[in-house]
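The structure follows.
Yeah, one chain of the complex is gone here, protein chain that is, but the others are all in their spots.
Letters A, B and C mark the chains in the order given here, with residues in each chain numbered from 1 onward.
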Amino acid sequence: MRRVRPAAVLMVAVPLLLALVGPWLVPAEQARTAPFLPDGLLGTDFVGRDTWYQVLDGGRSVVLVALAATALAYAVGVPWGVTAATARLRIVDEVLMRPLDLLLAVPSLLLLIVLATVAGPGVAVLVGIVALIAFPDVARIARAAALEIGGRPALEAMRMQGESWWRTSVVYMGRSMARPLAADAGVRLTSSLYLVASASFLGVGVPPDAADWAVMVDRNRTGLFLQPWAVVVPAVLIIALSVGLNLLFDRALRKEPR
Amino acid sequence: MSLSRYALRRLLFGAVQVLAVVTAVFLMVHALPGDAAVALAGDDPDPDRVEVIRRALGLDRPVLERFGEWLWGLARLDFGASVVSGRPVADTLVAALGPTVVLAVLTLVLLVPLAVAAGVAGALREGGPLDRALTSVTVGLHSIPEFALAIVLVAVFGVGLGWLPPTAVGVDVLAEPAVLVLPLVVLLARPLCSISRLVRAGMLDALASDYVRHARRLGVPPGRVRFAHALPNALAPAVQQVARTTDWLLGGVIVVEAVFVIPGLGTVLVDAVAARDLPVVQGLAVVFAVTTIAVNLLADLVAFRLAPRAAA
Amino acid sequence: MTVVRVEGLRAEARGRPLVDGVDLAVEAGRVLAVVGESGSGKTTTGMAVLGEAAPGVTVTGTVTVTGRVGFVPQHPAAALNPVRRLRKVFRELGPPEAVAAALRRARVDPDLLDRYPHQLSGGQQQRVVLAQVLVGDPAVIVADEPTTGQDAITRAEVVAELAEVVNQGVALILLTHDLDVVRALADDVLVLRAGRVVEAGPADDVLTVPRDPYTRALIDAQPRLTTPDAADSAPPLLRVAGLTARHRAAHVLHGVDLAVGAGECLAVVGRSGSGKTTLGRCLAGLHETYDGDVLLDGQPLPRSLRKRDRVAVARVQYVFQDARASFDPHRTVVEQVARTGVRLRGMTAAAARESALERLAEVGVDAAKAERAPSGLSGGELQRCALVRALLAQPDVLVCDEITSGLDTLTQAGLLDLLAGLTCAVVLISHDMGVVARLADRVAVLHAGRLVEHGPAHAVLAAPTHPVTTGLLGHTTIEEASK
Partner (left out) sequence: GCGSGPTGAATTPKAGGRLRAAFAGGGAKEVLDPHLANLFVEAARSKALFDKLADLGPDVAAQPRLAERWEPNADLTRWRITLRQAVFHDGRPVRAADVLSSYARILDPARGFRAKSSLSVIDLANSRAVDDRTVEFALTRPFVEFPNVLAAFGAYIVPEGAEDFSRPVGSGPFAFVSFEPGKSVLLKRNPDYWEGAAHLDELQFVIANEESARVNALLGGQVDYAHDLTPTTARAHASGDRMTVVRSPNSAVQAFAMKLDRAPFDNRDLREAMFLLADRPQLVESTLAGAGQVGNDLYGKGYQYYADDIPQRVRDLDKAKHLIRKAGAEGMTIRLNTSTAAAGMVEAATIFADQAKGSGLTIEVVTGNKDTYWADILKDGVMSSFRSGAMPIETHIAQRLLSTSGTNVTKWARPGFDALYEKAVSTADATARAAVYGDMQRMLHAEGGYLMWGFADWIVGTATTVGGVSTAPANTLDWARFDKVWLG
């Protein structure tokens, strides 16, 4: 009954499109001038590059890191949680889940700072760290969902039919877990975006002059009073993306009546 | 299992957890390139000088020996001394805990009622304009990187309009509470969303439940139905999130501390890691682990009260 | 004095009539039972008396009530706020004297008020809800399926409470398909079918000499508690020896010894929570934490389904109480039913489907229905599909866990016929002695996890030796309680 609002679609589509297509539109050779001049469509940035080209170029890493990190967190966390939930031996459950409590007790920013320092900067490292920070939560949610599903008569009925592990634990469980996990994914993506942005503020994980929306917001803020677009445009794109994604996930989940 | 036995078991497990966290943090920081001597030498890293500093700081002794000594000290509640400044770690931690706790407590004091009010208001008018506005605003606030929100607020209210102090530089946060207004707003932005949405969902479930319908039929006044019958049930799922938020607030809100110059645990953490000051980092790890465990225990006890059935 | 009068009640949802032209009247101190199969409009009618309607349903007609209406919902556990102590709720409902009076009337021990709802037994919960309703001093109480899913002893208690309240001059509208309860309580009966009144009148008339064929079918379909004939006992096929089962640390079965012969029907009865389901699940390999043995043909069966080979899985099958929950909502029914043939009988997908459709048709689920997702079938239909799903494995032992409770008598009768025609051994878990009497060759009575009685059905039902068995047989108890 509820229609997807065009505003939400627009909020997601514009940043996504910019992120995916943008890098193709950037010329190979770019002139460099002084910082924060009003030249070009959106002026120049803190090292005299054209802000518009930086906007075009800088979405891919933000979006990719957030998406890849979230995907990685799920790729590891879901099997982890499901294994813990379906383990016949209680000890397996404990061995899998207790270390996660430990991981949760270490502040995520300490993890971020230390791991990024040890591993050095780089997109892959950042993805790994953000995924590492997100995955204990994912594993817990997956475990809770799997426990609930594992106790359902439908699954037991399938086992009474002699169904294979693949059909029960992967196909059926996978489909049944889709909903609780999707409910979580919207917020998880926002959190990944937020962590990526915080990492750039702390100067870890990404080079300080990378073409990256989050880095742009941070590094161009000294010029907020001279040339606000270099901060405002990437910030608005990040916000639009997360708000839009959350609105869309909300709608999708609300479709089924309670 | 009785509540006290449950709490005791959790505490015992907590002690093991603290030990594990400290060891993990020790290994992590030890894996960082360089040591305190290199960090202290800074831009004058004459190898001979670095070696002398290393010896002066006692860093030439086996690392396990130093860690063991530190652990032995911890057993007697002695956090040791900073290798860099020589000051007791406990002093540093106590000094930094002050602002962190003040910020965390004030944030929570504001956050919980606000989030509950927003969640309840949204649930009572589900799908209405108020609900939609609340959703958009809270999700929007949730997705703004904190430092971006902070710079905008400081630029507008601190510098532009001059209504509020833009930073807490050199002020005692307790003596001049106005400096806390902007940091609090920034700290509230993210958890407000996560908690209010949980409350809203819980409230919707509760309002549609049999017991609320039953209470209405029994003639319980609408206000009491909403707030005495539905609300407590709606709060249970939010408690865990409040716990995570508290943990986050106590774990050092580095960005807010940096932007507003509030020398709390986060600042100490960043500085100590940069200085490779192992005793200080380990002391912090103890504080973080203990607060995490305490907060989660507290949350479970509250949840136990809010959802007696699930806990039984 | 007439306290409720309903005239020309009509309820519709999106143009479809749910209830059409219902008239009724109830006097103080009298009981009107509204009966009918599932979906016939009982709840809709009861809600109309309360002045309520489900979302999307419009109600027309006149409802006149003198005094207040109280409503006793079907599941008392769900109607009690889990996080609030009872005393606080009662304090909101009225002055202390009124509460004390209501507690007395509903026979609730005031000491219970310091507890949380989950700390009460099912019967206590029901009485607390009744007390809450009585605080408002209602002229009429609408009770929706107050006995569904309860064992005979609890059922008798509920009937006794309601009877007491009626004796105090309150009118009662009873929405139910439990004809025993109707017999025990009702002064008048209103029979609904697809939203229309097919018959109405004094209970004795309607129940003994039904005029409408539908009513007659409803009544005839109810299994009667008769004493079965003695039968020869077959050599044991399935044996349970010294079974002690645990849920985590809690022991819920203690040293149970049982045997079922080939083709025999063993009924396992007992109060709620006595361990019936746990026993059934141990047999089926769904519950692993137990000591003792489950032997099939003298060979121990592996505890876990995972360790049972396909032949062993096929030989012992289990049918779940909640049929709807035992189906995957995303796939069609026939698709799911046919998997048994593929996995356990080694058929091709096409052949399995073929035989599934055939067997489904035999139990009255035609191909059109079988091609739907589970949400498109009624509870009774799904229960039959679940049975077929198990039977396609051609089991030697079939465990059925309360597969008829919650169904109206007509639907229930269909299922019982199906079970009666089976040739395999059946372990029938139930608390309905009528069902047991109709099907069982042997009866085992569980109480608090112990086997308190075990023997041929005729012997156990005719001469129960344990008080629990007597209570469960409780026909007399209901009659006594109401009169």
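What we mean here is this: a residue touches a chain if its C-beta (ideal position, glycine included) is under 8 Å from a C-beta of that chain, and two chains touch if they have at least 3 such contacts.
Bear in mind that the values here come from a model prediction, so they are computed numbers and not experimental data.
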{"item": "Where the missing chain makes contact, among the chains that are shown", "value": "A, B"}
{"item": "Sole residue of B:G34, B:G68, B:G127 or B:P177 that reaches the chain not shown, by the stated touch rule", "value": "B:G34"}
{"item": "Selected from B:L11, B:V52, B:V109 or B:L174 as touching the chain missing from the view", "value": "B:V52"}
{"item": "Hidden partner chain, touching residue among B:R9, B:R87 or B:R125", "value": "B:R87"}
{"item": "Positions on chain A contacted by the hidden chain, ascending", "value": "32-36, 46-48, 117, 120-121, 203, 207-209, 221-223, 225-226"}
{"item": "Sites on chain B contacted by the missing partner chain, in the whole complex", "value": "32-34, 37-53, 55-56, 82, 84-85, 87, 92, 95-96, 151, 154, 158-159, 162, 165-167, 169-171, 258-261, 263, 267-268, 270-277, 280"}
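Just so we're on the same page, only the chains that are shown with their structure count from here on.
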{"item": "Pair of chains with maximal C-beta contact number", "value": "A-B"}
{"item": "Geometric centre distance via CA averages, chain C-chain B, whole Å", "value": "51"}
{"item": "Distance between the centres, which are taken as Cα means, of chain C and chain A, whole angstrom", "value": "48"}
{"item": "For chain A paired with chain B, centre-to-centre distance based on mean C-alpha positions, whole Å", "value": "21"}
{"item": "Complex interface listing, chain A residues touching chain B", "value": "101-102, 104-111, 113-115, 117-118, 187, 190, 193-194, 197-198, 201-202, 214, 217-218, 221, 224-225, 231, 235, 238-239, 241-243, 246-247, 250, 258"}
{"item": "Touch list for chain C against partner chain A, complex", "value": "284, 286, 288, 304-306, 310, 313-314, 317-318, 320, 322, 325-330, 339-340, 343-344, 386, 389-390, 393"}
{"item": "Chain B-facing residues of chain C, complex", "value": "50, 70-71, 73, 75, 78-84, 88-89, 92-93, 116-119, 129, 132-133, 135-136"}
